[in-house]
Every structure is written in structure tokens, then in C-alpha cells.
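Of the protein chains in this complex, all but one are displayed in their positions.
Up next is chain A:
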Amino acid sequence: MAGMRTVEELLQLAPGLYDITVFGAEPYGNYNRILLSMMLSGEKSADEIMLHAPPWYAERGIDLHLGDPVVRIDRRRRRVHSSKGVERGYDRLLIATGSRPVVLPLPGSDLPGVIGFRSIDDVEHMLQAAQTCRRAVVIGGGLLGIEAANGLSRRGMQVTLVHRSDVLLNQQIDVQASGMLIRNLQQRGLSLRLNTETASFYGNGRVEGVTFADGSRIDADLVVMAVGVRPDAALAKASGLYCEHGIVVDDTLQTYDPHVYAVGECVQHRRATFGLVAPAWEQALVCASHLARFGHRRYRASRTATKLKVTGIDLYSAGDFIGGAGTEDLVLRDPRRGIYKRLVLKGRQVVGAVLYGDIGDGGWYFDLIQSATDITAMRDRLLFGKHYCQPAADAGAAA
């Protein structure tokens, strides 16, 4: 996604500047990974999540190699070699290898039926399982895990969601919102096992269940591991590019090799790695401008906002939603309607937001965070939404 967005931006900025060749490991064109959850839950088809199908590349004279990943980069000669033996030279190389799901190093994690949730193939796998099997365990109570659990549940499976912490989405929301989310998921028929460490997987030739650290076990025909992702920097590392957690890039998305750029979840910018789409879009824009030789943009890591893509659960978080010393909270609770909103303030600015149940103003809060707007004057009205914070002719003084 990040790579192809860069290509798109580049074609806009400097059409014809480069001859472009694209190698992709998957046999599909560029698709919207964010919508995999919707595909799993049946709300979208594989066609509907496709961003660029093969004809798109052809129309633009792009040399496309699907299902054929690059396996070696010869930086000295500036050439790449694919698994199928294709070899191409480059003036500029863009690496967008993304990330890989973390696989817990537990006994049995290589059993068939233990999968990640990353690609169309993973989804196909799950859909197949849903047709033949009944019980699924999803490990990981983050965004992907919840979306996978929900999707499988909607596909008719009995799903148990396992999470290490007692707070779901502990990277994105606070305890209160998590509590509402838990209740909602339970009402949807999901079983939850919180505060639970997975110990191993068992099965004879195929996964049959999960054992937990407390010794308890649960039978399962499918295990989805969604415990996080790691930048996929293997190729870059192998070619001698400087990598830490990911491929280290500067503010122009250039790697330590001036001919090589990298974008998306495979990179590390300053200390940060990425798992959300918004920074990838920004990186693509910056990177394209440098590839186009305009060189006037710099990438600065910005705060990010998250939305849970589970139909019927509106959840939005952005910025520093944990707060703590030096921050102040605005909180609105309407449990009967399943609404919880919290803004974290620091000084005169909004630095974080968690919205549950009513996320209509999420974008606006995100703007306020990004622009560091002084909200002092509208503090008392802020949490009630943009509508109430427009300057009014007569603010309606108290009686």
C-alpha cells in the first residue's frame, strides 16, 4: 500500500521521469489491507478491497511482477533479483516490504491451522475454516485481533478472544472504553479470556487446541495469532542496509544508501515504527517528492488516530490517550447508550482522544491535536463536539 501510494504520487508529480518496475510477493495487485476485516466479516469482497488491479499497471507502462518477490539486492551494481530469476537494474530503489505478523515462539505455533491475519490469503484461509470448523481462538486483543474475532464470529464460528492484559486495545484506549468494548463483544457472543498467557498449541498434524499458562486449555480448529506486527526488513538487512527494528530512514525516507528509499511498515523513522495507514500516506507523499527530485518535503512523525473497523462498534482513539502526570481529562459517560468520550489535555491543548459509541467528532479532535490549537476558550464545550464550539452570535448566557 505505502509503496504503490508512493508510485501514484510520483506519477502525479513527475510522469515519465522513471521507468517503473514493481515486484510483489502476493499474487494480487495492490489492495487495501485495512479492509481485510470487512472482507472477513463479509461486508466486502476481495474485488472491493482492490486498489490497483493489473490493468492499472499496464496502462501506465509499469512492469509488474506479481507473486515474485525480490530476493536479493545488489547495491553495488544497483540491480535486484527476484525469486523467479528476474533481474532489473535501478536508479532508485523503493522498498515497501511492510511488516510480518509476530508469531509467538511457542510449541506448536507451526501447526497448520495457526495463522496470522495479514493478507488476502490469511482471510481466505479463515473463510475456509469457517465453513468446515466451529471453534476458533484469536490471540491478541488489539485492533486486528478484535476485528478477526468479530469477523469469524459473524461467519458463524464460536470464537474465544485471548488477551494478555485485562484491557482490550490497551495500545489505543483506556480502561473505561475497554470495559464498554468488552461488554459489547460479549453481547455479540464472543468469549473473552483476559489476563491470559498462551503457553502452547496442540494437535496432531493440525492444530486442535490451545494451552494456557495457568494450565487450562481450550479446543480450537483455527487459531489466529494477532499479537502484533514487526517490520519486514529481512531483504534490506541481507543487502547490508542499516536496520534497527526496521529499515532506518531519514526525514526524506532515504535509507543509508542514497539510491534506496523505503516507506511504510518496514521502516524505522527516528525511533518509531509504524502500523497504521495515516503515516504511510504521509511518507508516500514525502518520498515521492524526493524521488521526483523536488526534494522540498520532510517527513515528521505525527500523532496517529485509530478507528476500530467492527461494524456496530464505533471506536476512535488518537494521540496520547493514556494521559498521566501533567495532563487533564475531560470525560463524558452515557453507559446506557454505550457512549464514552475522553479527551486528554495538556496545558491549553488537546493531546489525546478516546471516543467510544459516538466518534463523529474524532476527525476534528485529531485536527485539534495536530494543529495544537489553544482550546481554553471552548474547554467546557469541547467534548460536546464541533457543533457546539462554532463561534455563535449569541452564546446564550446563563439565566
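The definition used in the following text is that a residue touches a chain if its C-beta (ideal position, glycine included) is under 8 Å from a C-beta of that chain, and two chains touch if they have at least 3 such contacts; residues count from 1.
Here is the rule we go by: contacts and distances are computed from a predicted model.
Its record in UniProt calls the unshown chain "Molybdopterin-dependent oxidoreductase", which is the match among "Molybdopterin-dependent oxidoreductase", "Phosphate ABC transporter ATP-binding protein, PhoT family", "Sarcosine oxidase subunit delta" or "Xanthine dehydrogenase family protein subunit M". The residue from A:Leu17, A:Ile218 or A:Leu330 that touches the chain not shown here is A:Leu330.
Contacts to the hidden chain, counted on chain A, fall at residues 328-337, 358, 379-381, 383-384, 387-388, 392, 394, 396-399.
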